[in-house]
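Right, I'll just put the structure down here and ask away after.
Every protein chain but one is kept in place in this view of the complex.
== chain A ==
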C-alpha cells in the first residue's frame, strides 16, 4: 500500500545542503522535476549506489532518495549503517522528492550518450518516475519517500578537519589488517583515537586481525583533542576511501561515541560506529626488539613473490633466514617442490645473531606495499612478534606474528 506523507528531513538526514541547514522541508509539493547533465548525475549516482546494500531484503534500501529544493538536487542512499548524500547542481527544477531504484537508475544514466541532458519528472504520489534523455524515455516504479529510513547522527561532540591526503594515508596503511571475523566484531574496523607519540599529540589509526597489526599516526588536527576513541566499520572505511579518490583539500570530520560524519566537497557520509571496546593493542607492540634487518623494499617484496609462487597454499610460510648481511628467503610445498632466493650485502644490512623466522607471504606483501625505500624488520627471536617499519619513518609501524617453520 502506498502511503503519502509529509517528509521531514533533518540536517543529518537528507537536507538539500549538507552544510548546516536545520530547516525542515515542510513545503512538500506533489511534483518533482529536474534537468541535469548526465556526467554530473552519473558521478553522484555512482557514489551513492555503492552504499546501497546489494543483497538487501528491504525494498526501500535498494532505492535512492532524490530531493529537489531551491534549485539543488540531493541524492541519498543508506544501508542503515551508512548514509551518503550528495548535492548536485541542476538546471530547471521544481521542488519535491521521490525514491527510485538505485542500481537501475545508475545503469540507465550510465548508458546515455556522454553529453546527454537527463530530465526527471515525478508527478507525485505513487506515479512512476519519468526519465527522459534525448529520444530515450523510461518510467521507473517508485516507493514512498516517507519509507526511506533516516540515519540520525545525533549530537556530534567533536569536529575537526584533516587533509584528504592524510586521511588516505591513515586508511591505506591500516585497512589491510582489519579483521573479517565475526566473533571479534570489535576488530572489524579501524580504531581511531587521539594519542601521544614521543611527546607529540597524534591522531592514531589502528587495525589488527590478530595476525598482524598496523598503527599509523598523523599530527592531531585542531578540535580532535579529547575525542572519544572510535571503531570505524570496514564498509565505511572502504566507502570513504572510494570517495577520497576524487577529492583533494580538507575533509571535515564530526563524530560522537556512536556516529561519525565525513564531509567531502558536495558529499556527506554518516556512519554508525562499531559498538565495542577496542582491546589494548599497545601491549602487543614489541619493545626492545633489537635484531634489525634493513632491506630494500622492492628487492624484498619481489623475492617474497618469487619464492612464495612455489606454493598455492596461502597459509604456507615464507622462511627468512638471516645472518650477517645476508637474507635467504625460502618456501617449500609438499606437492610442488622448493624455492629460495638470496639477498646479500648489496641489498641487506644485518649485524645481530643469525635467526630463522617464517611469515605468511601475503602478510609480508600487505605490509611492504605500504613502505617505500627501505623496510626494517625488528626481531626478538624466531617465535616472537616482529616489528616492521619504513626505515626512518616513525609514523607507521606494523607488527607481524610469525608462523612456525
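Points worth noting:
Here is the rule we use: a residue touches a chain if its C-beta (ideal position, glycine included) is under 8 Å from a C-beta of that chain, and two chains touch if they have at least 3 such contacts; residues count from 1.
Criterion: contacts and distances are computed from a predicted model.
When the listed names "Glycine cleavage system H protein", "Stage III sporulation protein AC", "DNA polymerase IV" or "tRNA threonylcarbamoyl adenosine modification protein YeaZ" are checked against UniProt, the chain not shown comes out as "DNA polymerase IV".
Screening A:164, A:213, A:303 or A:397 against the full complex identifies A:213 as the residue touching the chain left out. From the set A:225, A:284 or A:309, the residue in touch with the chain omitted from the display is A:284, counting the whole complex.
Residues of chain A that touch the chain left out of view are 181-184, 187, 208, 210-213, 279, 281, 284, 385, 399, 401.
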